[in-house]
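Missing here is one protein chain; the remaining ones are kept as they sit in the complex.
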Amino acid sequence: MSLTISCPICGKRDGYEFRFGGEERGPRPDEEGLTHEQWCSYVHMRINKAGIQREWWYHQEGCGSWFTIERDTLTNLEVEGREET
Amino acid sequence: MTDRLRNLPTMKVHPQTELTLIYAGKRLKGLASDTIATALYANGVRIFSRSLKYHRPRGLYSLDGECSNCLMDVDGIPNVRAETSLLQDNMKVEPQNVVGTPERDFMSFIDKLDRFLPAGFYYHYFHRPYRLWPFFQNRLRKAAGLGRLKPSFRMKGIFDEIYPRAEVCVIGAGPAGMQAALAAATQGLRVILLEARPWPGGFFDYRSTNDVSDIPLHQRARQLADKIEENRNIRFFPGTFMTGFYSNNLITAFQVGKETDYFDERYMEIRVESVIVATGCMERPAIFDHNDRPGIMQVACAHRLARTYGLLPGKRAIFSIGDDLGLEAAMDLFDLGLPILCVADTRSDGQAPGLVEGLEERGIPFMRGWTVSTAHGSRTLKKVTLCTLDGLENRDFKCDLLVASAGLTPSAGPLFLAQARMSYDRFTGFFLPDEMPQKVHAAGRLLGLQDPLSIEASGRLAGLSAAADCGALVKVLIKEARELLEQLPGPVRGSKFIQAPGSGRKRFVCFDEDVTVKNIYQACDLGFDHVELVKRFSTAGLGPGQGGIPGHNLPLIVAQYRRYDGDSSDPILPTTIRPPLVPAYLATYAGKSRNHPKRTPLHETMKKTPGAVFRRTGSWQRVRYFTHDFQCREEIETVRNHVGMIDVSTLGKFRVFGPDALHALQRVYVGDMSKVKEGKVKYSAMCNEDGCLMDDGVVVKTGENDYYLTSSTNRADSTAEWIRYHTRYEVWNFSLVNLTDAFGAINLAGSRSRELLQTLTDEDLSNNTFPYAGYKEFRIGGDIPVRAMRLGFLGELSYELHIPASYTRTIWDMLLEEGRPFHIQPFGLEAQNVLRLEKGHVIIGQESEIRNTLHDLGLGFLWNREKSLYKTVGAPALHFTERQNGRMKLVGFRMEDPRRPPKDGSIIVDTRIRGHVCTARYSFTLGQSIGLAHVHSDLADIGTRLEILEDDMGSKRLYAEVVPTPFYDPDGKRLKI
Partner (left out) sequence: MLCRFTENTKKAKNKLMWQRPPLKGSYDAVIIGGGLHGLATAYFLARNQGMNHVAVIEKRYIGFGGSGRNTAIVRANQRTKENLPLYAEGLELWPKLTDELDFNLMFFNCGNLNLAHSEAALGSMRLLVASAQFHGIKSELVDAKQCKEIVPILDISDLPTYPIMGGMYHPPGGTVRHDAVVWGLARGAARLGVHIHQGTEVTGINVQNGKVTSVETDKGKIHTPRVLNAAGGYSTLVSAMIGIRLPVHVLTIQAMVTEPLKPILHHVVSSGAYHCYANQTLKGEIATGAHMDPWPNYTTQVSARYIKHQAEALTDLMPCLKGVKFMRSWAGLADMTPDMAPIIDGNNPIQGYFMDCGWGYFGFKSGAVTGKYLAEFMASDQCPDILAPFTLRRYENHKLMGEIANPVNYGPWN
């Protein structure tokens, strides 16, 4: 496992330059009317998809930006060239 | 030393350069370019080691280091592969796993006990009665293991590492690999070519046949090698063993340095666009009774001994083979002078007619449909029995050499590692790729090709395909190359032969672990039906050679068993191959030293300060003490009574600015950051979404929409990430700059710090113009700009000075100089720890844990609940937990015995564990022992008596009382003077 990741600013780099930032699930819910369960679900629960998922990465040893890519969790390879959906 | 053959064009050893080696105390001679094993063989050594379990004699078998037969101790290094390690002058070589001498081993009686040592015997014995198990365990441990490493051993040599980049990497510099490299390089691509042997040429290198080409194959190899050398796009790495193949085409390898290289070994990590695997084939070991006797070797081993090293491998030879290469080798060796009694071939037909005629011409008896069934001789080979495949007819031959092989097996390790989908191909009998991963290609023999022209052509095709991966416009060339390949002979039908007739107890599938066919059956009999389980239970393939010897035979034997067991549907599955493909020294993997801690701008000054004791804290090197009194009394008293200073350059420092800067701060800080006023510092905290304290620091406003903030040392590297993460969905317009390394920082603390600082600046520092929690930018020491904050972490009047990194030393020195009349002293992390403890302040990670919220730590007052609009990180959790029962709370405590603080990490107990001490110290300032602890909320009330248990305290306890914090100067008067 030595994946490469495409940073929109720096281009394709070794995966270890980056830090994984979680599944893409949209912004955090509003506070109003929030229940414990909803909050816990947002904070801790994961989809843990087996397949292609959109996810966040941070270019730690690089430009310092957050961006999303698609990666197949069954192969650990970035799926390039797919439009954001 | 035996005489070597002369004038062979294929010979690689240099008869003029003799080298000495000391083997088992005896001085022997070898030649330059010998491997240790060939040098020993030249000196008549036939038994190289004793086997792991049965202490059976073992000898030279493959010359490629695929098994532990030739592992030796060389200059104190255990398990050196004598077959692939070049001989160096004055090497000290010792045989391994020998009790006595290799010829007479006192443990060899175990060989007779095999009936009592079935597969996995240790699972069934030794545990009854259980108290005897430790005894047997010790015996097992001592018997296991091959080489012996001395605790005092220190590896000599230079271990380098390189990370080359190229477009194409070709693994294996045989004919296919060289053609591939040339094809890609000609397209203008940078190519890295790896070859394990010290020279290119692969299996052309030692072959003299010129059946298909007009020149002998070894000459053809030379031609190609010359082209490789001339091509400036190709970087050729000989003596380089590929170890790993990781996704996105990352190849790892290590190179063994030659005499002339500056390194002994070097680790390589190669990232390329496209990879070509052209690693050729190995031989599939022939399985028959006593197939491990010294004097039995594989075809290429015998052939290369003669052709490459000038050594005739024996005096009376029998061949038992399964493919044409065996016939070719027999003829060639015969011509070189090896007496051959007969050649048995498991195939009843399909041999190349020329080869059969060749044997006839030389008068070598040729026996089709025959194979070896038993080797005889108690130490080395004396006689073999050949038999027909049905086992009905037998013949014995006296001999000292048996060249045996069941056929070929591809060196497909790199393909397995590359995650190619491999399956058993019934025609070739190989595990072949069904589907290749993207941008990985295979070429040459490992696809089942035998014809030299086909091999070269497949290399060229692979090279062009790799070029196409890299964007070269080679469509037409690829088409031509493919058409050419299709016209040439395709893959050859492989030998289906698995094992000789008979059912002896000593037919070895795996030499390293002494696993026999019988052991495999035993595992199968027990119900281990998956080949992976059979492997684990029998341990076949788990030794130093990994799958090298059993890799191909094991799945075949398991499938054979299952067929007889009535289950023929199962596919023949390979066992998993895992990196490193070739074992590599930890020294090589470790490479260069990596001990490069970060240093503050004051590091050199600190190093020169007498008494400074450094500690590695995270990535930094920092001073913990300035004395050898680890209680730091003097340091602490200096701050409390006079003035001290500490290097706090490691604090994270950030500028956040832009129209939406405030939004960003409101998002991550729990406080209301709109309250940050110019000229003032605001102390606040960051929580995670569980409401757990992550960081604290100060924020100052340096201008319109312009903020300067600090983070704790540990968070310096992640604060930018944090702020950007939690604002990633917003289209806020703000910028963030990490200034951590741009500024050094000094905390000047003590009642006389103002007086001292004033001597360095004209700026008015009086309490009115620069009060507690104030912020000021001014110049000191002439013209050096500083950012100064009045903070109260340590409980005294104090100034945190942020100074451009390059001037930090100047200011430190000035303060030290001007501070002499004020009794200034530097202080370290431990003194700081006590000083802040006296104030009851929290250090993140020391008093906070993931299960503590801001409230649990008594810091709830920092949270502003009115800003839900900003979706402050952690706010919902703070709401939920604010009044929750049964949580852990941080409390201050005072010991009943003032002189006896508990040690950090002591626990608080009653009948159960109720909490623990985070930090506790004797306070010289207060004359008391005080501390901070996490306790269950029902023990958190002021006045509660705590029972404290240190380690090794037995039934004794220490007692303390929960008291309010701060312990020192509770009203904070001293901060504000």
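For reference, chains read A and B in written order, and residue numbers begin at 1 within each chain.
Convention: contacts are C-beta pairs under 8 Å (C-beta built on N, C-alpha and C of every residue); 3 or more make two chains touch, one makes a residue touch a chain.
Quick caveat: nothing in here was measured; it's all calculated off a predicted structure.
For the chain missing from the display, the contacting residue among B:I22, B:I162, B:A742 or B:V909 is B:V909, taking the whole complex into account.
One of B:Q137, B:Q223, B:S378 or B:S674 touches the chain omitted from the figure, and that residue is B:Q137.
Remark: the omitted chain is touched by one listed residue; of B:F204, B:Y246 or B:F734 this is B:Y246. Listed residues B:R6, B:R27, B:R115 or B:R594: the one in touch with the omitted chain is B:R594. The omitted chain makes contact with just one of the residues B:F153, B:F427, B:Y729 or B:F861: B:F153. For chain B, the list of residues touching the undisplayed chain reads 52, 71, 76-79, 122-128, 130, 133-134, 137, 140-142, 144-155, 244, 246-247, 250, 252, 267, 269, 391, 419, 501, 503, 521, 524-530, 532-533, 536-537, 539, 542-544, 546, 561, 564-565, 578-580, 583-591, 594-595, 597, 615-617, 624, 688-692, 694, 718, 721-722, 725, 830, 845-846, 849-851, 853, 877, 880-881, 884, 886-888, 903-907, 909, 912-913, 916, 919, 949-953.
Seen from chain A, the chain kept out of the figure touches residues 1-2, 15-16, 19-22, 36-37, 39-41, 43-48, 50, 56, 58, 71, 73-76.
Here is the rule we use: only the chains that are shown with their structure count from here on.
Between the Cα centres of chain A and chain B there is a gap of 26 Å. Residues 1-4, 14-15, 19, 21, 26-28, 30-32, 34, 36, 39, 42-43, 56, 58, 60, 64-66, 75-77 of chain A touch chain B in their complex. Taken in their complex, chain B has these residues touching chain A: 246-248, 250, 271, 419, 689-690, 720-721, 724-725, 728-729, 868, 871, 875-877, 879-880.
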